[in-house]
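For this depiction, one protein chain was excluded, whereas all remaining protein chains were kept in their positions.
Showing chain A:
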């Protein structure tokens, strides 16, 4: 009985979570005329991909996908590298004042982006990086690495000392210890960090909106914003764009699903 209660509540939860997606998919495949006459909840009478195709052409979606991949991919790789180096010093190196450094990282992480936007805009303009993808890559590498450093530092703080000592006895220097021992063992955690950095950067809207002003440097979420009119919205095309917008994130999640579910089990002595 109790088991069924859990099952049922999970089913209800799943339905609640999936309902918005279903409505988006429903309207994405509907003609605007049918939307106007039957409303948002009716089943599409004849399935049309015209909304999706029109949106793709209108914003040049292929280019935006590429831009988003370049930005999110670079950020994910760089953020993991920076986080590992930071966390090695903080978690295993146990440098002085590490808890203060971590607190500073956390505080920086909780700053709302709206507060940072003007300084970032000014810096980007002064360095000639305004309206370049490099500016966004640098900024998000730092933002994601701040979280990554925090996450990895606590994992590395619990890193088995026997392993580190064994490496030292075998004559490994600090660099070799990092590359040959620490990184391979914490690979699952690094994988999680990589996936999160990628997806979070992919979904970022506000800073790319401000910093990437030309259409050919923009990312997917910014492109979706093009449809937001002043007073009107095109419901079927907005749904089509939303469908296109979530597909990459879902695909990416499915590809790396195993990395994610394996969870944070780094540092276990085999």
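The rule we apply is simple: a residue touches a chain if its C-beta (ideal position, glycine included) is under 8 Å from a C-beta of that chain, and two chains touch if they have at least 3 such contacts; residues count from 1.
Keep this in mind: contacts and distances are computed from a predicted model.
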Which name from "Nucleotidyltransferase", "Extracellular solute-binding protein", "Branched-chain amino acid ABC transporter permease" or "Urease accessory protein UreG" does UniProt give the chain that's left off? "Extracellular solute-binding protein"
Missing-chain contact, candidates A:110, A:173 or A:230, resolves to A:230
Among A:85, A:209 or A:246, which residue is in touch with the absent chain? A:209
Using the document's contact rule, name the residues of chain A that touch the chain not shown here. 32-33, 35-40, 58-59, 118, 121, 125, 130-131, 209-210, 213-215, 222, 225-235
